[in-house]
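Take this structure first; my questions come after.
Apart from one protein chain that is not included, each protein chain of the complex appears where it belongs.
Our next item is chain A:
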Amino acid sequence: MTSSTAPVLRVRPARFRDLTLVPVIVLLLVVGAFLDPTFLTAGNLTNVLQQQAAISLLVLAEAMILIAGKFDLSLESTVGTAPAIAVMLIIPVSAGGFGTGLPGPLVIPLALLVGAAIGAINGLLIIRFQLSAFIVTLAMLIVVHGFLQGPTEGKTLFQLPESILYLGSVSWLGLPAAVWIAGALFAAGVFALGYLRAGRALYAIGGNADAARAAGIRVDRVLWAVFILGGTLAALAGILETGRLGAIGNNQGVGWIFMVFAAAVIGGVSMDGGKGTILGALTGVLVIGLVQNILTLIGVSGFWQPVIYGAIILIALMISRIAGGKAQD
């Protein structure tokens, strides 16, 4: 036996733990097909992907933050606030802007910058001042959302620069651009966390920060970077959502964070840090998106859907408890 064949033959359950949700996805596809003939059409499935594109970026961000052993609740507020602030820096006062009148093409860079800044503030408070990530980002969730409510006085922004609508509304090669972008970013995430030293450092920090520090990893710098990246991804999610809806309502992104955590956790990302994969998180997003779609297709009232989501999350947790065999914290 040569040394190259040995690893292939060995059963590596850890490898497949990321993919525990794949049978669930297959099951949902089968069930969906039986329940509604339109479910398995390309149009409907594209629709599912497009609806999940924006939230999936938050899941990507949250998965990285959780793997590094931290926490960020404020991402959902950034989804609304970052594009809104950017838009208001550009549109005239009559449309609800600040009157600064910056050129329209700057809107996307500005939004991303606002997101990065929010991430940097989280980093400052959590890493520099060593405050609890949970409480800091809970407060930031409220404050950042306030920065959407305050300047708009609760009104929806309708007059948006063309450039912010483009990404969320255009199609490339038959698929919405948002789906391409989310797919590409997930691929980049899978690659970075699997094959880059910086990505592996997230696992080391989340698993045992002291050991990571002793191994020469610049723990603080990596964590700052993750928070800033998280804020930036949330801003990008906001841009995609703005383009899809064509306006920025004052509750854009509100309530997403629960679904984000649910997707990450049922996708196998541990709340304790150091465990989980980006691929797993992606399967979590897909499960939630499919369930949502099936419920809508079979006509379950939107008011009752939360009950089902909650139940799905609990069942997924129980399955992963049984499959994983270890107590969850």
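Simple rule for what comes next: a residue touches a chain if its C-beta (ideal position, glycine included) is under 8 Å from a C-beta of that chain, and two chains touch if they have at least 3 such contacts; residues count from 1.
Here is the rule we go by: contacts and distances are computed from a predicted model.
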> Absent chain per UniProt: "Adenosine 5'-phosphosulfate reductase", "sulfate adenylyltransferase", "Sugar ABC transporter ATP-binding protein" or "DsbE family thiol:disulfide interchange protein"?
Replying inline: "Sugar ABC transporter ATP-binding protein"
> Of the residues A:Leu196, A:Ala247, A:Ile298 or A:Met318, which one touches the chain left out of the display?
Replying inline: A:Leu196
> Any idea which of A:Leu40, A:Ala187, A:Ala215 or A:Ala247 touches the chain not displayed?
Replying inline: A:Ala215
> Going by the touch rule given at the top, which residues of chain A touch the chain that is not shown?
Replying inline: 7, 10, 12, 14, 195-198, 200-201, 203-204, 206-208, 210-212, 214-217, 274-275
